[in-house]
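Here's a structure for you.
Omission of a single protein chain aside, the complex is shown with its protein chains in their original locations.
By written order: A and B. Residues from 1 in each chain.
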Amino acid sequence: MTHDNDILQATRRRVVMGTAALAGAAGIGLMLTSAPASATPASMRAAIRKVVGEAQPKKGRIKIDLPPLIENGNAVPLTLSVESPMTAEDYVKAIHLFTEKNPQPNVISVQLGARAGRAVISTRIRLADSQKVVAIAQMSDGSFWTEELEVVVTLAACLEGV
Amino acid sequence: MTRCAALVLVAALLGPPALAAEIPLTERKSGYDFMSRETRAMQDDETTNPGMLWVLDGEALWTRKDGAAAQSCADCHGDARTSMKGVAARYPAFDAARGRPVDLEQRINICRADRQRATPFAPESKDLLALAAFVGRQSRGIPIEIADDERTKPFLQAGRDMFHQRQGQLNLSCAQCHDDNWGQKLAGAPIPQGHATGYPLYRLEWQTVGSLQRRLRNCLFGMRAVSYPFGAPENVDLELYLMWRARGMPFEAPAVRP
Partner (left out) sequence: MARALINVPPKAKRGEVIEIKTLISHTMETGFRPDPTGKPIPRDIITDFVCKYNGEEIFRAELFPAIGANPFISFFTVATASGTLAFEWTGDNGFTATESVDITVE
């Protein structure tokens, strides 16, 4: 599947290159280089395993808030929230986010604690393509919880060179 | 479909040149209205709007003494919150000494050269954009108002003509997309009406703040037409027309756009 996508990307780039040759604009060369490295489901699983070890994360308790249709993959608002009483005995230790198709799988890793009061963080992330993202929550009792989400990323319509 | 193939198809379908109908005043929508809920929230909230980083930089520059005259903007203009209120919303404005309109960035550089006796900022430089963002911020919410009189008339007409002129390898005019086909999709993204209500703005595509001239140069590049260098009168004439076209709409700087 990834291989087909690579071919599609390469074809797209060749068509753009043909038009660019006509346009003769130097700036467009910026976009026509070889395809960047890309994570794979396997490298994402390896990155997740580095965090959870041999444990099997259970589905639930963590929620991923991302727009289902993303206008621009450069700055996508993300909120991760975990259900937890956030007391000294029962709290969220860490939250992690991974992607399947970005050049590398890690996005962010956050250390929390009972002092957080609420296990909710927000940031803006980059998403290279329509893909799946996976979030992992690590609890004070050693358990791991997970959630995943599929998102669609669109790009600016008019190519820019400057 | 590839993006450029989509543009070619649009150009082919749009047929022989005809004077595009201007959007009726009551039907005008800012680019804000075409954005997702999340991007709108990013613009509205000054604690999350990345453009505010430039506004903060501009605020610092406002009081910095500079140039052979060792003057700061504040030395002449005092508190920007009062002296600059409404200013950005009426730019480009006619400059009597130069006999033609200038945009806000040019005005800032004119002040730098004439009053501060300092080197003008380079186009799209961080300092120039920061000051423009700071001054722009003082007009947030204020309706855009561009003078339409004997002095500005020829330049407005030049800008209007450029907006309606087919150009470039795709033989497209601005009007064909932004007057005639706004709201429709081009390669998955909605075509906005092209009102310059929020400049300088943080464009997610650029990952930084940029000016209207930068955006116009990119538009022309995307149309496979020759763009004009920064500061070229053609750019300012088009800016003048675009701001006049957006008259009455609230100024949004520093806006956020995808």
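The definition used in the following text is that contacts are C-beta pairs under 8 Å (C-beta built on N, C-alpha and C of every residue); 3 or more make two chains touch, one makes a residue touch a chain.
Given the structure is predicted, the values throughout are model-derived calculations rather than measurements.
The hidden chain makes contact, of the residues A:Ile62, A:Ala75, A:Ile136 or A:Val153, with A:Ala75. Subunit B residues in contact with the hidden partner, per the touch definition given at the top, are 47-48, 50, 52-53, 56-57, 207-208.
Along subunit A, the points of touch with the absent chain fall at residues 26-27, 29-30, 33-34, 36-37, 74-76, 99, 102-104, 106-113, 115-118, 120-127.
Quick note on the criterion: only the chains that are shown with their structure count from here on.
Once the centre of each chain is set as its mean CA position, subunit A and subunit B turn out to be 32 Å apart. Of all the residues in subunit A, the ones that touch subunit B in their complex are 12, 15-16, 19, 22-23, 25, 27, 67, 69-72, 74-77, 154-162. Residues of subunit B that touch subunit A in their complex: 2-7, 35-39, 41-42, 50, 169, 186-189, 191, 204-205, 207, 214, 217-219, 221-224, 227, 258.
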